[in-house]
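Before we start, here is the structure in question, set down as structure tokens.
The full complex has more chains than appear here; those shown keep their coordinates.
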Amino acid sequence: MNKAILLISSPDKKGIIAKISNFIYDNNGNIEHSDQHIDSQTNTFFMRIEWSLDGFNIKREDILSSLKPLIDEFNMKCSLHFSFIIPRVAIFVSKQLHCLYDLLLRHQSGQLKCEIPLIISNHSRAKQIADFFNIKFMEFPVTPHNKALQEKEEVNVIKAEKIDLVVLARYMQILSSDFVREFPNRIINIHHSFLPAFAGKSPYRKAYEKGVKVIGATSHYVTEDLDKGPIIEQDTVRISHRDSLSDLVRKGEDIEKVVLGRAVRWHLERKILVYNNKTVIFD
Amino acid sequence: MNKAILLISSPDKKGIIAKISNFIYDNNGNIEHSDQHIDSQTNTFFMRIEWSLDGFNIKREDILSSLKPLIDEFNMKCSLHFSFIIPRVAIFVSKQLHCLYDLLLRHQSGQLKCEIPLIISNHSRAKQIADFFNIKFMEFPVTPHNKALQEKEEVNVIKAEKIDLVVLARYMQILSSDFVREFPNRIINIHHSFLPAFAGKSPYRKAYEKGVKVIGATSHYVTEDLDKGPIIEQDTVRISHRDSLSDLVRKGEDIEKVVLGRAVRWHLERKILVYNNKTVIFD
């Protein structure tokens, strides 16, 4: 069944839910999900509304223009999505392949509604997996010298492949601001710590040395500030003094996969709204 | 600020969200929370909508009758609540007092918006606490002989005190069907296991003997079927072979308190809808 999904943020104002709901109903749409949130600190209203296009009176290409009066009245920011437009995802990976595998298997089992036409790596290790899953693999080895050039190439490929979302599945290179600015809120990273604790390099080692009793993983949109973008999802797992550094890595990998898998799924299902460097997750 | 809360369940039908939202907006109400759920198996629609009564055009006592046309059109079941009507809670307790204490402290700190005018017990142990918190304490010792009679007395007291919700905070007597039928979906129990596992007596002992690696607690509305009413909340905690039966009790008590506290709060905030012996929690 074809569905439309509308994401809205605006200053909170009386009547906004009623008028949006009416717009859909008056045009013969059946609302299947409707979720709202008001951030009381900033008085901002957020809405995600999903409705069936079966029998809907307005042509897809005209929906946004038909909404124009409401958009103006409420000073809304809107984004409109359709369930039949399948997003295209590129996965960046380095030597650790557990998150890559995990995403490919979630995709295979139908959990992730997307196409995955492209895997990019600064190493060759993932090539065999890409082949097994019939995905184009491109290796871009990165050195301090060639980094800017390689990133330009990567951007070109991503655009040529019409990629909607870039997933950094334990990609161990820091992307430049130039790269990041090309894809605002369209790059998801998994960081192997409970941010803001242990940002940057070697978070498991830092956690081990600090002697924490719980470790975590964080998925977030990538911004120009390293490991400081809007957090999408986090989870934690208990450790003890008995756990060596490699036990931390092992336990952490299990939550990295789950946390990244959730973040990518929510993004693909248009369940995430970003504001104030934070996220609203309409799950 | 005075607010109204409307809980709705009905067969799912196009237009229901729009018309309810409009009803409130057209009468100058400001929707502060609106949450919906569709049970796709039974095609049932559920809604919780909360709006400010400041400037609302309809008098409180006329809201339900004004909704009559919508109620008929959509075949809705409705319940309407007001934030300024503070529910009255009676707590039943036996010898274990941790849940009683926990509820009283949550009440004292403002987490539970209710009055607690009455504590009933089949023992005298809680009297001192009731005194400290300035709550009326009534002891109804129960024997197989006097049980029916004592329950009748308890029902009379509960009605005389205009109690809205009865909380069984580790009350170790099984209430008769006669008692339970008096207060449908208005008695909340905490059972010290992960239901449906280990229903009935001595769940910690059963869990210990079974050798499970996780134990749980369950809060549920009480029905005539013992430990089988609609589940409101559950939580679990890890155990190991090192934990003795008394360790299970200690660890379990910590989640009993949290699980019961959540269930009571949700009930008081009118966030629970019951259907098909299950619950929708609009939290």
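Structural remarks
Residue numbering begins at 1 within each chain, and the chains themselves are lettered A and B in the order written.
Note that a contact is a pair of C-beta atoms (placed from the backbone, for glycine too) under 8 Å apart; a residue touches a chain by one contact, two chains touch by 3 or more.
Because the structure is predicted, anything quoted here is derived from the model rather than measured.
In this structure file the homo-oligomer totals 4 copies of one chain sequence, with 2 depicted.
Convention: only the chains that are shown with their structure count from here on.
Between the two copies, chain A and chain B, the C-alpha superposition involves a rotation of 180 degrees in steps of 5. A straight line joining the Cα centres of chain A and chain B is 37 Å long. Across the complex, chain A meets chain B through its residues 14-15, 17-19, 21-22, 24-26, 28, 30-36, 38, 238.
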